[in-house]
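First comes the structure, then the notes that go with it.
Left out: one protein chain. Kept in place: all the others.
Labels run A and B following the written order; every chain starts at residue 1.
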Amino acid sequence: MAIDRRRFLRNGLLATGTVITSPWVFQTGARAAGEVKVGVLFSLTGGLSIIEKSLHDATLMAISEINAAGGVKGMKITAIAEDGASDPKTYNEKASKLVIQDKVPTVFGSYTSASRKAVLPVFEKRNNLYFYPTYYEGFECSKNVVYTGAVPNQQLSNFIPWIIKTLGKKKFFIVGSNYIYPREMAKVSKILIEKNGGEWIADEYLELGHSEWGSMVNKIKSSGCDVVLSNVVGDSVVAFYREYKNQGLTHDKLPICATVTSEIEIAAMGAEYAVGSYTSFPYFQAIDTDRNKAFVERYRAFVKDPKAVTHHALESSYFQVFLWKQAAEKAAEITPVGIREAVKGQEFDAPNGHVKIDPDNLHTYLTPRIAQWLPDGQGKIIDAYKEPVVPLPYVAYGETPTNLFCTGKGLETAKLKT
Amino acid sequence: MLEVLFIGLSLGSILLLVALGLAITYGAMGVINMAHGEMVMVGAYVTVLSGIWLGTNIFVAIPLAFIVTALLGLLIERVVVRRLYGRLLDTLLATWGIAILIQQAVRLEFGLTFLGIHIQGLGPGLQNVAVPPFLQGTFSILGADINRYRTFIILVTAFLALMTWFIIYRTAIGTQVRAIIRNPKMAAACGIDVTRVNALTFAFGSGLAGVAGVMMSGFKTVFPDMGTSMVVDGFLVVVMGGVGSLLGSVLSAGILGEINGLVAAATNDILARAVVFGVVIAIIVLKPKGLFALKGR
Partner (left out) sequence: MPMKRRIDWAIYAAFVVLVMFLPLVMDAFWLNRVAKYLVFGMLGTAVALSWGYAGILNLGQGLFFGAGAYMLAMSLKLASTTSLQQGSDKPVPDFMLWNAEPGAPTELCCINKASFLWLPFQSQWFGVAMGLILPVVLATILGTIVFRKRISGVFVSIITLALVLLVRLVVIDSQPVTNGFNGLTDLGWFNIAGLEFDPYIVPTYYLVAVSLSLVLVGARLLIDTRAGLILQAVRDDQNRARYLGFDVPAYQTFFFAVSAAIAGFAGMLYVIVSEFASPTFMDLTFSITMVVWAAVGGRSSILGACIGAILINTISATVSETEGFAEAWKAIIGLIFVLVVLYLPRGLAGLAHDFIDRLLARKPAASPQPLRVSDASSQLAE
């Protein structure tokens, strides 16, 4: 620690020295000869860094692999990584640094919707491009964002019917963290539950980041439900599953079916608490293909942690860089608009399987899968679509594959009327 | 209904677990220790690391965490807090800085990440602690399912509270501590080594936080930022109870816990939390010195 502090001090002084000069030393243009700069914007500090650090690492890994294979159009990709500090204010500031000062043609970033919403004005009003790797609630039709995570129809439209028909559970207790994603997931779930002949008993929320589950689990216990649909996010998940077992509930009688609980949360809670519960995601570390196994190995070597786990948002962070690279090679010029036009319809063999960017809404075709958690902390994939499913960000309003609301021309608002 | 009351009691005991150390450092020494939550976090990491390195369970971690955080507390008192006595709000700011430093030290594995070294159990990720099987699940009393781990927390909290009470009210050093609470200058004039007693008090308060961390690690996740929200709840409890009053902290933790449990059962958790904040505000407005104010000068 002593050495460390000295090091901090010395470097700190150096850094403070540069404060005085740096605002007046401008970098002109981001493209030096033979390299193309991109922004990487995840939280490396603060509460969200738990997950966002792994997305950051996956992005850098993809970039280094592309560089090792010769880069883009013979140019090396240089990542300018900034720290969003788990704070929308910082996200907004760093996004404008990347877009306006560093003039990068694309930024890869964000885990939460709140941080995406905070950077969106920078990308939309400067007409730049943002690649967003996380599953989210939908309801967005921006021509400046490429979404490579799942939207509700890719997590729920297989899951709810499966719970009702295969598991034979009909009474749902819906529980989530109190913000837009869980609330919208609940909304879509309710539509699907009623359509498939089930019923929902309760729809309850806990403050985001809050981890006192005593009362809620007690409520679940006395509610008479036969399945729990969890849209709980973040470190709350861990406390939830632990409390669930500690209050004597078991997944064989009353299973938790989750939309957010991934390998990273399972590892954090201890696999024994989740054994027998279910999750719906397009990607699981357990996907049994050589491509995925090699991916997991490479990731572990990259972060120097032989026990590191991979998960859906991480995998999307990885493959979206390859989609970007293909688009950059196809585009006449590496500009935000050039890449956006070229990324439409781009396809790639990702660790989860074949993915494709929808040319209309810039969301991604993904393969829905359901896994049951095993004692080793891995999912056993027990149900999967044969092929990728079209992304429908407005599915709650009745969007269907043949009647897209969000097209290349923007959102067709007339269709939205409830 | 018994189950609801039990959960309320359990919520209260968790609040008290964190608040106990604060009641000591803040009540006795006039130090607003914003790094208290980070002491809880360090205690939790001691549990994680002792599990990985020594293969020991949560019971061994309790004394270990107490020792580690007490020593850390001693260090902080020596280097920073000692220079700030009597400057209450300055202690808040300085310990806020310390809190950030401790968080970053854990996240960056004491700077080793810069050298490319990874210590299993540290770093920015989530860690977990195995709980012995006999502390998982429930047992039944009067037809109610009672959560074993929460019962364990209540017992530990009760033990710690009694121990603290005993030390403060039934030992020689406790008498000195109480003398310092009432009037540090007069205590010094009576021959009490205020510097030494303060250092020990701070170390003891920090050690209690460490034990709280061990208990938290068993049912919450362990990560570098876990302490920040706890310290706020802890302060609400201590201030509402009345500064310097151990009984006040115990009662206010119990009251807030039961209110939280009952409102959450009747309506929802978010309203329950709002009501808790409202009650704290109302009580400070109505009784500006807290429920049990010391009748000082």
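Convention: contacts are C-beta pairs under 8 Å (C-beta built on N, C-alpha and C of every residue); 3 or more make two chains touch, one makes a residue touch a chain.
Fair warning: this is a prediction, and the values are worked out from it, not measured in the lab.
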Can you list the shown chains that the absent chain is in touch with?
A, B
Quick one: which of B:Val42, B:Ala65, B:Ile98 or B:Val194 touches the chain that's been left out?
B:Ile98
Among B:Ala19, B:Leu108, B:Val129 or B:Val222, which one is in touch with the chain left out?
B:Leu108
Touch residues of chain A, complete complex, unshown partner
5, 8-9, 11-12, 15-16, 18-19, 22-24, 26, 44-45, 81-83, 85, 87-89, 92-93, 96-97, 100-101, 113-114, 117-118, 120-122, 124-125, 139, 178-180, 183-184, 207-208, 396, 411, 413-414, 416-418
List the chain B residues touching the unshown chain?
30, 32, 34, 80, 83-90, 93-94, 96-101, 103-105, 107-108, 111, 113-114, 183-184, 228, 232, 235-236, 239, 243, 270, 273-274, 277-278, 280-281, 284-285, 288-290, 296-297
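We adopt the following convention: only the chains that are shown with their structure count from here on.
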Chain B residues within the chain A interface of the complex
3-4, 7, 10-11, 14, 104-105, 107, 110-111, 114, 116, 118, 120, 124-130, 136-138, 145, 147-150, 218-221, 223, 225-226, 229, 260-261, 264-265, 268-270, 272-273
Give every residue of chain A touching chain B within the complex, in rising order.
1, 3-4, 7-8, 44-47, 49-50, 53-54, 178, 204-207, 209-212, 214-216, 218-219, 221, 235, 238-239, 242-243, 245-248, 264-265, 267-270, 304-305, 307
